[in-house]
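Missing here: one protein chain of the complex. Every other protein chain is in place.
Entry: chain A
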Amino acid sequence: MYHMKPVMSATVEQLPTCMYKMKNIYSEWSDSAPATKDDLLISAESLLQRQNAVISKLEALQIKINSALEGHQSSGNSALNLSTTKEIVLPKEIVITCNPTVPARALLQMITNIKSEKKVLCVFYTHNSAKHTPCLDLSKYGFQTDIQAVTRCDKDMVVTWIWKECDECEMMISPIQQIKIVNEANICRYLLRVLGSYPNDAAAASIMDQWLDTATDLVKARNSEKTSTVEKISNYLSKSSFISGNNVGVEDLVLHSAFMRTVSAEQSIKDKVLRQWCSAVSSHLIL
């Protein structure tokens, strides 16, 4: 019925004598201790070949980098373009929540600036958690209560401003993943990038970053740290009328907003330079 094959082979299996077989590392020295001249030549040649391969690879990489840089320069941007890392597009709608007692004035000013360039619908609401009445009248910033707005869909962007009991100004980026941008300075930075008005020059961008971070620091810092930061701003302002140069820039707006929030009025009065700067920036704001 069945034709069977023998299970055991006739030949005797070679059984291992140890678990792992390894090369004897001493044998090279002990057995063939005096290496011949040919051997040495061969090893030196192979080393040379490997080194040459590495050098050629590095050269190829260099060419690639150069071509990439040239490509950017030819497209009209000088030096490193910051926005190339990932294309950020202007969102259809941004939702900003803000505490009514600490209004983000710089952000409001920025939105007003955007309004002059694009078709933007600004609406504002009050969340049921807000305990205080907002100290700013948003209709002065061109905001509407939703009811006055007739259509929403034909606008470039809708800005939804919600007065709500929260610590920091927040902007919702992804409602599904609950990703937010927290803090006024960071939201301003994001908006600048999205609008393409962030400095393209890496050096200028890092200076801008530095001032925006200073504003964040000012809000979060303890009293002892605050004085040093204020001194830093004051020192800079003694050389230049505004932080961004001769005109009021975003840095001035953001710093001013952080200033109004944290540093008490007396302290700003003490310093003449700061006082002048404050009033100069204030005159640019819609109040």
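Following the convention adopted for this analysis, a residue touches a chain if its C-beta (ideal position, glycine included) is under 8 Å from a C-beta of that chain, and two chains touch if they have at least 3 such contacts; residues count from 1.
Operating definition for what follows: contacts and distances are computed from a predicted model.
A.B. asks: Which of the following names does UniProt give to the chain that is not shown: "Ufm1-specific protease", "Aspartate--tRNA ligase, cytoplasmic", "Autophagy-related protein 13B" or "Alpha-1,3-glucosyltransferase"?
C.D. replies: For the chain missing from the view, the UniProt record says "Aspartate--tRNA ligase, cytoplasmic".
A.B. asks: So which of A:V120, A:M172 or A:V194 would be touching the chain we can't see?
C.D. replies: A:M172
A.B. asks: Out of A:S67, A:N128, A:N246 or A:S283, which is the one that touches the chain we can't see?
C.D. replies: Considering the complete complex, A:N128 is the one touching the chain left out.
A.B. asks: Need a quick check: the contact residues on chain A for the chain that isn't drawn.
C.D. replies: On the chain A side, contact with the omitted chain comes from 92-93, 95, 97, 125-129, 145-147, 149-153, 160, 162, 164, 172, 175-176, 178.
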